[in-house]
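Omission of a single protein chain aside, the complex is shown with its protein chains in their original locations.
So that you can tell them apart, the chains are marked A and B in the order they are listed, and the count of residues begins at 1 in each.
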Amino acid sequence: MSALVSRGLEKSFDALRVTRDVNLDVEPGERRLIIGPNGAGKTTLFNLICGEIRPDRGSVTLFDRELTRVPSRRRAHLGLSRTYQIITLFPRDTLLRNVMLSLLGLDRLRWSPFVSLGAQRHLAESARRALDRVGLLHLADRPMAHTSYGERRRVEIAMALAQNPKLLLLDEPFAGLSIDERGDVQKLLNAIPRDVTIVMIEHNMDVALEFAERISVMHFGEVVVEGTRAEVVANPRTKEIYLGE
Amino acid sequence: MTGRWLGLVLALVALAALPAWMPGTYYVNVSSQILIYAVFALGINVLAGYGGLVSLGHAGLFGIACYAVAVSLAAGAGHLAAILVGLAVTLLGTAVFAALSLRTTGIGFLMITLALGQILWGLAYRWIGVTNGDNGLTVASRPAPFGFSLETATAFYYATLLTFLLGVLAMAVFANSPFGASLAGTRDQPRRMTALGYNVWMIRFYACMFSGLLSGIAGILFVYYNQFISPQSLSLTASAEVVLMVIAGGTGTLMGPIVGAALVVVMKNVASAYIERWNFLLGAIFVAIVIFMPEGLVPGTVRLLRWAMRSLAGKAVPAGGDGGR
Partner (left out) sequence: MNLTVVLAINSVTLGGLLFLLSAGFSLIFGLMRIPNLTHGSLFMLGAYLGATFVIWFKLDFWLAATLSALLVALFGGIVERFLLRQLAGQQQAQVLVTLGIAFMIADVCLMVWTGDPIAVETPQWLVGTTNLLGVVFPVYRLAVILIAVAIAVVLWLLLERTRLGAMIRAGVDDPEMARVVGIRVSRLFTVVFCLGAALAGFAGVIGAPILSVYPGLDFDMLPLALVIVILGGTGSLLGSFLGSFIVGFIYNFGQALLPELAYFVLFLPMLLMLLLRPQGLFGRHVP
């Protein structure tokens, strides 16, 4: 059983084909890196996997469960979480409340208009644990507006981790971080247990290559090279379209 | 915190004793009007404040409740039955209203609710067989729950006050509930909310229903207060007045719509008594508030007070997020 399988994923916007015939096989527990130049279709691929956009053709399977017709919101309940390249947190809320919203998304309690959210100790506790995992517990009650960019990136990850996903999609988690912050995020990702499968898009090769076990190189919407870290780095096509630029 | 509780208790005492300290029946009636519109504004605020969806058609929902009660009574139903029919029909109407208008959000929502409000107004105006058209329908008597007649201004005031307090309580519970948080999340980051596993459409739909329920309750109070209903109450002006109450007071706050309702109702009464230019005033205030105080009067004042306290105390007051919630 694979954690994530995609078969023949295609998506066009008007005349522009953003992904073509993307086939992925990610094993459970694997750390997969997806690289490629800007506009290669990486983020579109993520959006197809989590259902934010519908493919024109092709299928997505999560742990043998066919997802293609499953609405985006249900996929979160099936163990699929993601972070965003452009930060999309809840700016008026505190860090704690951001993570609580993430937990609430999978909790039946989210429909309840009669109880107080503040009184839900178990949610607050889980949220604090998630913040602790990313080293931000001390900022739990700070409003999102008063945090740094690097902290926000980590809150993104905390929100995804809080949902206890089986498959975690990370869209450029290192983008815009300082060297110190990169080190922190790297440690944090390394500490994620193996029962979470991770697929990551990243531009920053130093940190990303170290993290990845298998790498898929995308170019013009296609996966052109795929293999282990050593294989991909050695492949001349990779150098040509990505590393050499 | 104690200051807040003290304020609440004082406000409750003042409201409970209001008929005693108001100079006359007219003022008691204006107070009832304020409370009725406050309930209506609370309903609009569910969507505009917490859901980020500004409706310009809610007077239609309010009107459905009014007409349903008036028509039921005219058909010989008792008060309880009429009220229940009123609520049921309003909820049904709201469901259709929501299903259509939630095809879009933002400006699209605003536009479609406006059109739907106009349809309901048009029905009230033209469907003479049921609504008696422009002449409106009268309601012969007010109910007497548990043998307590509401015919006097004071008695009706207390019934309205009780309903109002229940409405505020419901709103307070709702705003702090997980569902309230979910709704606010769909306002700020709908895409993110979907990815987190929320059914954004359904959340908005339920919010519409809650909003419609409060509007319907306000409508029922209104039709019994006036003992008359005409298409005027369903007009775009009527919808806009309530939206103005909410944005004047401050969207997404508990007190904002209540303060806004008081402000607009008092101004409307004063304006129609002295200057007859209510529509101009309404429009001018609308423009002024949107341009100069978009956050509304309540958050604006809270901000000023905080600032003043901080300056006086000479030390930092913890920055809580409650002012904007």
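Observations, loosely collected:
Quick note on the criterion: a residue touches a chain if its C-beta (ideal position, glycine included) is under 8 Å from a C-beta of that chain, and two chains touch if they have at least 3 such contacts.
The model shown is predicted, which means the values in this text are computed figures rather than measured ones.
In the entire assembly, the chain absent from the figure touches the shown chains B.
Residue B:Ile119 is the one among B:Met22, B:Leu84, B:Ile119 or B:Ala155 that touches the chain missing from this view.
Among B:Ile128, B:Val270 or B:Met309, only B:Ile128 touches the chain left out of the display. Screening B:Ala41, B:Val54, B:Met171 or B:Cys208 for touch with the missing chain picks out B:Val54. When the whole complex is considered, the residue among B:Leu162, B:Val270, B:Val290 or B:Leu305 that touches the unshown chain is B:Val290.
By the touch definition given at the top, chain B reaches the unshown chain through residues 54, 56, 100, 103-104, 106-108, 110-112, 114-116, 118-119, 121-123, 125-129, 235-237, 240, 243, 247, 277-280, 282-287, 290-291, 294.
Quick note on the criterion: only the chains that are shown with their structure count from here on.
Once the centre of each chain is set as its mean CA position, chain A and chain B turn out to be 42 Å apart.
Within the complex formed with chain B, the residues of chain A that make contact are 50, 52, 72-74, 76-77, 81-82, 84, 88-94, 97, 100-102, 104-107, 109-118, 120, 143, 159, 163.
Residues 173-174, 176-182, 184-185, 188-189, 191-200, 206, 210, 319, 321, 324-325 of chain B touch chain A in their complex.
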